[in-house]
Structures are given as structure tokens and as C-alpha cells.
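What you see is the complex with one protein chain gone and the rest in place.
Right, chain A next:
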Amino acid sequence: MVQHVAWVITLIAMGAVALSFLWVAARAGEFAEYPGIVERAYRLRKVLFVVLLVVSGGVSVLTLGELPYATASYGTPHEGTFRPAQVVEAVGSRWQWELSPGQIVAGRPVQFRVTSTDVTHGFGIYDDAMHLLAQTQAMPGYTNVLTYTFQRPGTYHLLCLEYCGVAHHGMMGEFTVTSH
């Protein structure tokens, strides 16, 4: 969903930039006195500046409220009750992932405690359709806590999202999320 929104916004905005450039390029051969153009353009620039500032400020306010960084809490409110998170130790080492415990239940937040024993890896969780759901870095000497709630039972995949050596692309794992 997030990817789709990002893609659509990008296409629209890049398209708007492209049309602006094409429009100006098409009229470059005409001639008009520059002072008049500058006067109008500076007014437009002020508007553009304010619009971009408001949009970026608004997006920041909207998006910075839901950060993926875990809190110290081991549970999250869920349907009116406080449901404890499942804690899963996730360790990356060339070229495999180890999850402990391996049983994960849907509908309850999972707190992945992610680290690495050798070099930096990227802990990327994919669904069965190979859509990226969440990620964090797996770095030696650090334990990054990633909290995610699986809505549906099924098979999920782990891909390494930080280049780690010759078999980086093969550093994949799999786990099952059950309904109970």
C-alpha cells in the first residue's frame, strides 16, 4: 500500500516536472522581454515555495507520528485489550537467518530483536507475494528491535537487504505465521 502510494505520487510529481520542462522548451524559441517574465515568475516562485513548504510540513506531521522504531513496551493495545508482544530473536550470519522461537501467531505484535554475528545484513520481511512488509538493519554489536503485526497466517520470507558478500542474494529464510 505504502509502495503504491509512493509510486503514484512520484509519477504524478515527476510528470508535472516533465510537463513544465516540455512546455518551457516548446516556447523557448519565442521571444518576450525578460523583465516582464521575471516579475511574473518571481510571484509564481513565491507561491511554489510556500506550497512546497506547506506540503512537506504537512507530510512530516502526518508521517512522523507512526515510526517503525520500537518502544520499550512489550505489548500494544489491540481491540481494546493489551496484548503482549511475541519476542523473536533474529540472528543473521552469512548466509542464513535464525529465528528463535520459530512459532509466530497472527494478530499479535511480534518484536523481532535483530542482530548479526559477522557483517552488516538487512532483515527484510516479505509476504508470500514477495512484497516487502518491514525491515531493519542487522548489525554486529547492535540489536535492532523491529515490531510488526502479521494480520494473516501464512508463509513469510526473509531476504537480506544489505549487501554482505558473494552469496548475499541467496541469504533467504522462511517462517510460518499461524492463526493460533
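Methods note: a contact is a pair of C-beta atoms (placed from the backbone, for glycine too) under 8 Å apart; a residue touches a chain by one contact, two chains touch by 3 or more; residues count from 1.
Here is the rule we go by: contacts and distances are computed from a predicted model.
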| UniProt protein name for the omitted subunit, picking from "Cytochrome c oxidase subunit I", "Succinate dehydrogenase hydrophobic membrane anchor subunit", "Heptaprenyl diphosphate synthase subunit I" or "ABC transporter ATP-binding protein"? | "Cytochrome c oxidase subunit I"
| said: Which parts of chain A face the unshown chain closely enough to count as touching? | reply: 2-4, 6-7, 9-10, 13-14, 17-18, 20-21, 24-25, 27-32, 34, 37-38, 41, 45, 48-49, 52-53, 56, 59-60, 63-64, 66-70, 94, 118-120, 122, 124, 126, 130-137, 139-146, 159, 161-170
